[in-house]
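Here the complex is missing one protein chain, while the rest keep their positions.
When the chains are written out, they are named A and B in that same order, and each has its own residue count from 1.
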Amino acid sequence: MKSALKILAFCLSMGTVSGALLVGINAWTSVRINKYEEMQLKSSVLDALEIPYAENNVIDVFKANVNVIEKDKRTIYKGKDDAVAFEFKGSGVWGEIYGIISLNPDLVTIRNVKIIHQEETPGLGSRIADKEYLNLFKDKLIFPELVFVPAGKAKEDNEVDIITGATYSSKALEKILNRSISDFMELMKQ
Amino acid sequence: MAEGKDIKQSNWFKVLTMGMWADHPTFCMVLGICSALAITNRMDNALAMSAGVTFCLVFSSLFVSLLRNVIPARVRMLAYMTIIATLVICTDRFLKAFFPPISKAMGPYVGLIITNCIIMGRAEAFAIKNKTWLSVLDAFGCGVGYSFILILMALVREPMGFGTLLGQRIMPQTWSNWVIFTIAPGAFFLLGVYIWILRTLAKKTE
Partner (left out) sequence: MNSSNPLIIFLASIFTHNIALVYILGMCPFIVISKNFKSAVGMGMAIMFVVTLTAMINWAVYWLLLVPLHAEIITYLIFIIVIAATVQLLEMIIERFFPPLQSSFGIFLPLITVNCIVLAVSLFMVLRDYSFVQIVTFSAGTSAGWALAIILVSAIKEKLSLISDIPSGLRGPGITMIIIGIIALAFMGFAGIVSL
């Protein structure tokens, strides 16, 4: 009986100490982390819309050049030249893939794709966030939908290469992009 | 008095170097395989993971050893997992807030480090029964030994699979990438061969 109580007491105190530590660290760091994430989002939108900025004036440049439209709980970022950008989010192979996609004013070709957060296999799936890979998306057609094809075989205007050895991550990105594009199109129709 | 000091000195050195060869976590006790296979496809990942695991090994062994007389026997495993998880998550949040670029690089590893068998294995095999200083040394030794195998793996996988090392191209232009080394099966084969070579060598040197 005594040992059972001892175990219980230990578990409770260990649980409380750990819990308290985690909650404490969370509270201490959340302000900084939220600020950093806001900066990440805004600078990615600016990158996607190809609006130049410097490290220290991200927030100001964003405020001056981007029009934030909230519709149906979704956010659309519109640049002064009528290019639009919006978020895409979804699950990849390991974790969430989150980024910004921007369309040219014609609303059928891609201007840029930027990945803000991904947790794919380092060296393989994580290459979806590499600049060289994301450059492949420039000026691609989004109609009828983006199609990812085996590396080197992309011919049509709406086809993009898969990363060799990272098929699942590439396919996940394809699904996420297409879904967010069709959501955006739905919003536009309204 | 001098004799006592001598014995102590050789003791800690033995403890430190055991983790690096004779008692190596991966070859001898076959621990920590998951991460040795998953992230060694590039050298920079291997280095980052080595640093992360060594850091967590040292501090979790430290805490387990400090608490060794308080943890009841029945809930040892739970205690280890709690200490390790809390340590890793706090470190991750701290990095996210104050050193975001490092946190971004280490992002996917955080989960892998928590479940890394080596950390728990060392806590169970050593830290729970030994003095703090020795436990820390043992943890550091194992961390170094583990880093050794990660680097060895990446040294083959990155050049043959990507043609680069630490991002710099080192293979001739005519080299066609052995993609198998960038994915899981290649890692398994390579580790099998390494275990073969190193186990044979170790038996020979014993």
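The rule we apply is simple: a contact is a pair of C-beta atoms (placed from the backbone, for glycine too) under 8 Å apart; a residue touches a chain by one contact, two chains touch by 3 or more.
Computed from a predicted structure; not experimentally measured.
**Student:** Over the full complex, note down every shown chain the hidden chain is touching.
**Tutor:** In the entire complex, chains touched by the missing one are A, B.
**Student:** Tell me which residue among B:M106, B:L134 or B:L191 touches the hidden chain in the full complex.
**Tutor:** In the complete complex, the chain left out is touched by residue B:L191.
**Student:** Looking at A:E96, A:D130 or A:E186, which makes contact with the chain not pictured?
**Tutor:** Considering the complete complex, A:E96 is the one touching the chain left out.
**Student:** Can you say which of B:A38, B:L62 or B:L95 touches the chain missing from this structure?
**Tutor:** Of the listed residues, the one touching the omitted chain is B:A38.
**Student:** Even though one chain is hidden, which residues of subunit A still touch it in the full complex?
**Tutor:** 15, 18-19, 22-23, 26, 91, 93-96, 167-168, 171
**Student:** Which subunit B residues touch the hidden chain?
**Tutor:** Within subunit B, the residues that touch the unshown chain are 27, 30-34, 37-38, 75, 77-78, 81-82, 85-86, 89, 93, 111, 114-115, 117, 120, 184-189, 191-193, 195-197, 199-200, 203.
Basically, only the chains that are shown with their structure count from here on.
**Student:** Which integer distance in Å separates the CA centroid of subunit A from that of subunit B?
**Tutor:** Using C-alpha averages as centres, the distance is 31 Å.
**Student:** In their shared complex, at which residues does subunit A touch subunit B?
**Tutor:** Interface residues on the subunit A side: 3, 6-7, 10-11, 14-15, 18, 21-22, 25-26, 28-29, 32-33, 36, 94-95, 119-124, 126, 164-165.
**Student:** Touching subunit A in the complex: which residues of subunit B?
**Tutor:** 38-39, 41-42, 45, 70-72, 74-75, 78-79, 82-83, 85-86, 89-90, 93-94, 96-98, 100, 107-108, 158, 162, 179, 182-183
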